[in-house]
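Only one protein chain is missing; all other protein chains are in place.
Here is chain A:
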């Protein structure tokens, strides 16, 4: 599985390694919904650190698409909302 961290590049990750990150993903989701910037930062940093730790750099000269694209490490909640499009908040 290929994961891209925006501004950083692509990483190869085992599928099971990714499963372990689901908890952090739902934390990020609820932080974005609640507009809790501090919680969002912590969860995002945790998620990206886990990707870097369990992944290896994907070949830079490949033209492979990523399975997952993650926000840049210094992204704010507003930027994530922008990435999600104009309607912003995720329903449900």
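Convention: a residue touches a chain if its C-beta (ideal position, glycine included) is under 8 Å from a C-beta of that chain, and two chains touch if they have at least 3 such contacts; residues count from 1.
As a working rule, contacts and distances are computed from a predicted model.
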item	value
Hidden subunit of the complex - UniProt protein name among "Acyltransferase", "PspA/IM30 family protein", "Carbohydrate ABC transporter permease" or "LTA synthase family protein"	"PspA/IM30 family protein"
Touching the absent chain when the full complex is considered, from A:14, A:37, A:64 or A:78	A:64
Positions on chain A where the hidden chain makes contact	4, 6-7, 9, 18, 21-22, 25-26, 28-29, 32, 47, 60-72, 80, 83-85, 90
